[in-house]
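For this depiction, one protein chain was excluded, whereas all remaining protein chains were kept in their positions.
By written order: A, B and C. Residues from 1 in each chain.
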Amino acid sequence: MSAPEDRPAVPAESPAAEDVARKRTEEPENRWSVAFREIVGGSWGVSVGAVILAIIAGSIMIVATDEGVRAASGYFFGRPGDLLAAAGGAISDAYSALFRGAVWDYRADSFAESIRPLMVSLNYATPLIGSGLGLAVGFRAGLFNIGGQGQMIFAAIGAGWIGFALQLPWPLHMLLAMVVGILAGALWAGIAGLLKALTGAHEVITTIMLNHTAYYLLFFLLATPGLLQAPGSANPKTPAMLESAQMPKLLGSGYHLHLGFLFALAAVVFTWWLMERSKLGLTFRAVGENPHAARVAGIDVSRTTVWVMVVSGALVGLAGVTQVLGTSVTGFSTDVDAGMGFDAITVALLGRSSPLGVLAAAILFGGFRAGGATMQAAEGIPIEIVTVIQSLIVLFIAAPPLVRAILRLPKPGQTPRRKAAQPAKEVAA
Amino acid sequence: MSAQTAVRSDDASVSSTLRHVTVTSKKYPVVFTFMSVVLGLILLAAPREGETKFRFSAESDFFVIPSISVPAMRVAWVCLAILVLATITSWVLYARERRTPLVLGIVFAFAFLAGFLSWGGAGSVSDFPVVRLISASVLLAVPILFGALGGAIGERAGVVNIAIEGQLLASAFVAAVVGSITKNPWAGLVAALVAGALVALVLGAFTITYRVNQVIVGVVLNVLVLGLTSFMYTQVLMKNADQLNRTVRFPSLPIPLISEVPIIGPALFRQSIIVYLMYLAVPLVWFALYRTRWGLRLRAVGEHPLAADTVGIKVERTRYRALLIAGAVVGFGGAYYTLVSVSAFNRNMTAGAGFIALAAVIFGKWDPVRAALAALLFGFASALEGAMSVVGSPVPSQFMLMLPYVVTLFAVAGLVGRSRAPAASGIPYVKE
Amino acid sequence: MKLELRGITKRFGALVANDHIDLVVQPGEIHCLLGENGAGKSTLMNVLYGLYDADEGEVLLDDEVVHFAGPGDAMAAGIGMVHQHFMLVPVFTVAENVMLGHEPTRGGGRLDLEAARAKVVEISERFGFHVDPDAIVEDLPVGVQQRVEIIKALSREAQVLIFDEPTAVLTPQETDELMGIMRQLKADGAAIVFITHKLREVREVADRITVVRRGAVVGEAKPGSSDAELASLMVGRSVELTVAKDAPRYSDAKLEVKDLEIVDPDGLVLVDDVSFTVRGGEVLVVAGVQGNGQTELADALLGLVTPSAGSITLDGTELVGRSVRDFLGQGIGFVPEDRGVDGLVGTFTVAENLILDRIYGPPFVKAGSLQLRARDEFARAAVEEFDIRTQGIDQPAGRLSGGNQQKVVLARELSRELRLFVACQPTRGVDVGSIEFIHKRIVATRDAGVPVIVVATELDEALALGDRILVMYRGRIVGIVPATTPRDVLGLMMAGIAPEGSEAA
Partner (left out) sequence: MKTKLRLAAVGAAAVLTLAACATPPEATPTTPAASETETSTETETTEPPAAAVEGFRPCIVSDAGGFDDKSFNQLSFEGLERAANELGVEFGQVQSNSDADFKNNLESLVATDCTLITSVGFALSAATVESALANTELNYVLVDDAADNDFDGNVDAPNIKPLLYDTAQAAFLAGYLAAGFSEAGKVGTFGGMPFPTVTIFMDGFKQGVEHYNEVNGAEVQVIGFEGGDQGSFTGGFEANQDARNVADGIIDQGVDVILPVGGPIYQSALDSIADSGRDIALIGVDADFFVTDPSTADVVLTSILKQMDVSVYDAVIAASSGEFDPTPYVGTLENGGVGIAPLHNFESKVDAALVAEVEQLKADIISGAVTVTSYLNQ
């Protein structure tokens, strides 16, 4: 993030000289100057701008719902200051509650207490990381997997059943439950992949249909005694996971954060390796970018499609598994997926389908989920505002020119960049 | 010389001089076999007693067709026999390198349905109202169908519209509010169209002008609309339900004469204006897309925007217009929720219909008529689920609720297969 | 109508695509714009046509300055263009394509299809085109598609016609016909701009010749100039116009194709009973007008399509029914016809593309993991050896020029141990320098004893490279003839007329 010291000081006297200079210092010049530009004028500025804009929009809604503001607006012309003060107060209360709930509780007595919200956010982020990665793998391979919900449900069924029905020592029990859950998620996604490979059925349709199917299947299992339903209960809910199958809390029982988060981080690394460094990932990307060329290169596109869905489903399955064995260890019901399957679409897209991007986006969204509860509990702010802010952030981040136009940010790359010349060559060719 | 390379009907074109052989697919026989086995297993595993009643007329019918009762299992076995025969025929045809005719598929579908319904309704006090089954199929399909039409228009113009769900929800909401305030469903309908178009405008601004990934914008718009409508519902509508959330619905208008035609009349022609508009919308959209200047340009922009640009068609403007119209079409579907179906808006009342509509667009291969049929198929499966649950079929309700989705899954995998989207769909047009 | 361009300058970032170009075209004149791929010809014409805004300079029609905001304005002013990449909507009918943008309508925006059909028939009869107005464009052979483009331009009463590389996809006969059409149009008083890099055609029809190189006019040439003169003006140095090669040294028959039949999903027989053999050290050119089954035949040689009958044996091993990967494993190198679609993943780096079909084991993949060092070393070596002009091996391949993209594909395929090399239209859309290079490499491969198959649509290439030439028409072999066969005989064969005494098909 420091100033680009590595930038070559060679003045570009002639094109040839510039060429030479460029060649010699290619690597460092690229890395540092790109990072620098991105922070100052480029996507970082836009991201911050997007958050600001979304927060402004959220503020309008907060002000609209605030009782004090409503009261003050009744006599606006008498004392306009009151309204502004009330509005300002409502907004700052709301966002400070969001911050307290998501990052750092500055009102808490001890460090241990203050840090707790951050752990909650990371805990919420855990399943979003897994499912976001799963969907990102699909996107990179050109498959639009909307089936996160169904895959998470299947993973939960698999892991959950192992989690309470078998008696095994830890960690064997937990690992077995994880494996079964992940495989179940992979299997459910694999159906969509197989259907696409065999009959060409579009994955958007099949995954949507499989979502609903999985949901009702889970419901059936939960409502039928002897299957997933807790014995002795009439409610559609499973019994608690056995201690031996649970993911232990990472920082003691005072914090939400559990082992699943580390698995999610491992999944980030694994996905990065898979997509960037493995043969399988190369075939995934090749099929996603250009299936024709992939075929000519000897890649079996149909088989790859199945594999993509399987890997995607396995990662989404990990999300389901962490939910069941880490977060909802007291048993789960029909909405075990918690809407993560759909949130994951946004997370994957916001993270530009790169593993690190997904991680960042998932933590952002986890923070919103965690902070939203505090915002509600402390200030009575309707939870929908958080949803709105979230979606506006994504929209604005996705449209940098819009953010720049509204906030009058400078355009990036005002200085002519080499990249700008590239498409032109193509045009001229 | 030129006659050989050029194409003309009197001269042989390239394709006609190429030799032609018949290509057969295993799809039909395989699907047939599977379905026959399924019914066979059901009948063997859970035989039932009693009779099944089918009703063919509504109460107020002019011509009343008597209801019939059939011995359930016997009919079911006969139907199974027909299925097996059809399956064998299909395999024989395949072996002889001939295609399975569509008629056989229709016969198969009917026999399967009859068999399954006979089994399901055995011994019940309730009967299968065939008329209702048809009308319910249509009614359940209304929002999906309008959504699919809008989706098809958008994609034909090169914009993937994942935001159908959001458009439905937004227009249902606005229709409820405006319809309640004015106490006039027409005002609500107009407002719904505007709302649908407005969501489309946002979609367009981001995807066409700012070239943001169309899928991202669509997905996010759904979330945004859900958040906004839920917010307004709890914060505003709930507190003033009488003024803001109680619409006057469109009445049903029986069409003279045709509404008296047995079965079809009461099923299809005693509906509200929005349903009739839907009947009109399908051919109208088809006509507009394939037979008008607007449609030709729209499709050109969706298939090959550069080519369209080179003949002076403004690509972005054409896409915007298409999207706005598509949004308004979806708006009809949204209006149906709060101006015909139910007289009040409630949170997330579209409950995923927009995604089903999206599936229908793809299922229907981006063609308005086929997409409409796909929507109707889904409607039919849902209606069937309702009818089966009323007669008290022995299938657990969760499986009955699954039915429409499983049917769609099979239909997509078994019968449709590969489909080709408009070539430029999903790709922003970048002109340097 | 007289067309004049004055001082047109168009920049893309730092690159100057057109540098103060002046051009005058009189009515009743064919003005040839000669230049290599990438010389800026197309850019110039796109400026003229309103697709690009010029940074400097002006366009004059009949001595009046005009300004085009888009192609619509240009067309309204009487300028028509036949694009290099056809601007036709593939799923539309001919009539729909022709009327697009200026549709005749009956009330309420309804299309008047009858009027549109009549227009197509009228124009095609005027020029003897024989085009069915109701045919779907994508089903038509390219030659006919081009006529649709011409009809499109003429249907708007264009008085200035621009032909952008129109002969790239035509048979010699079709090219001759096109020349005829151009002359006919000229006689009707049209001003014609003819963009090409093919010298023969220039000399045949041009009334005036302007040569552009690197975005600037480098001079005018007389129609009577020799090929060598034109070529050196165009490229900027003297050019070798023929491929230097030694006499072939054949070994045994390596590849044997027997009774091959390929059927498309609708049951059309695209390759019909095709048999031939190729010996080691031999280049067999498969010639023919595009769309006569060569593409499918080549695809079958890589297992991309599965033949419905027949056999393909390489060194005695039957290959039919195997996967593409098996074909590659047998040592088949393959340069696809459309490198942008089938040859490269445009968003992948040069290095990734260079190993794309070599990821099934060492040295580039070990235990499922990519070996980046091995990959990059190989890539750097390949970039060096094949003279791929790129900013680095991390550059996305899609950003390279056509010739360099083709070199990437060639480098990937030729750096493997080969037992058969199949190259489909290897020099399509490639600059002269790269063409020479590619031809040399193909000949070198042959000389190494590998059987080579080149699919070519241009007779020049077929004659330059081939030891034998196999001509296909409507999926069948018209004949297999030696490379010494006269051009006109080959031309007739490409139209389906078998010469006396050719090898039996």
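Things to note:
Criterion: a residue touches a chain if its C-beta (ideal position, glycine included) is under 8 Å from a C-beta of that chain, and two chains touch if they have at least 3 such contacts.
In this text, all values refer to a predicted model and were calculated from it rather than measured experimentally.
Note on the chain not shown: across the whole complex it touches A, B. Touch with the chain that is not drawn comes from one residue among B:Thr292, B:Ser382 or B:Thr408, which is B:Ser382.
Screening A:Ser96, A:Ser244 or A:Ser333 for touch with the missing chain picks out A:Ser333.
Touch with the chain omitted from the figure is made, among B:Tyr210, B:Trp294, B:Phe355 or B:Phe410, by B:Tyr210. Summary of contacts with the chain left out: across B:Thr24, B:Asn184, B:Asn213 or B:Ser343, the touching residue is B:Ser343. For chain A, the residues touching the absent chain in the complete assembly are 57, 60-61, 64-65, 70, 73-74, 101, 105, 120, 123-124, 127, 216, 219, 223-224, 230-237, 240, 256, 323, 327-328, 330-333, 335-340, 369-370, 373-374, 376-378, 380, 382-383, 388, 392, 399, 401-402, 405-406. On the side of chain B, the interface with the absent chain consists of residues 125-127, 129, 132, 136, 139-140, 142-143, 198, 201-202, 204-206, 209-210, 224, 228, 231-236, 238-243, 246, 249, 252, 320, 336-337, 341-344, 346-351, 353, 382-383, 386-387, 389-390, 392, 394, 396-398, 401, using the contact rule stated above.
Everything that follows uses one rule, which is that only the chains that are shown with their structure count from here on.
A straight line joining the Cα centres of chain A and chain C is 45 Å long.
Listed for chain A are residues 423-424, 427, each touching two or more other chains. Looking at chain B, one finds that residues 432 touch two or more other chains. The residues of chain B lying in touch with chain A in their complex are 27, 206, 210, 212-213, 215-217, 219-221, 223-224, 226-228, 230-231, 234-235, 352, 355-356, 358-359, 362-363, 396, 398-399, 401-402, 404-406, 408-409, 412-414, 416-419, 432. Residues 22, 26, 273, 277-280, 282-283, 285-286, 289-290, 292-300, 416, 418, 420-429 of chain A are the ones touching chain C in the complex. Partner chain A is touched in their complex by these residues of chain C: 11-15, 17, 37-38, 40, 42-43, 215, 302, 304, 323-325, 327-328, 334, 336, 341-348, 352, 356-357, 359-360, 365, 368-370, 372, 391-392, 398-399, 401-402, 429.
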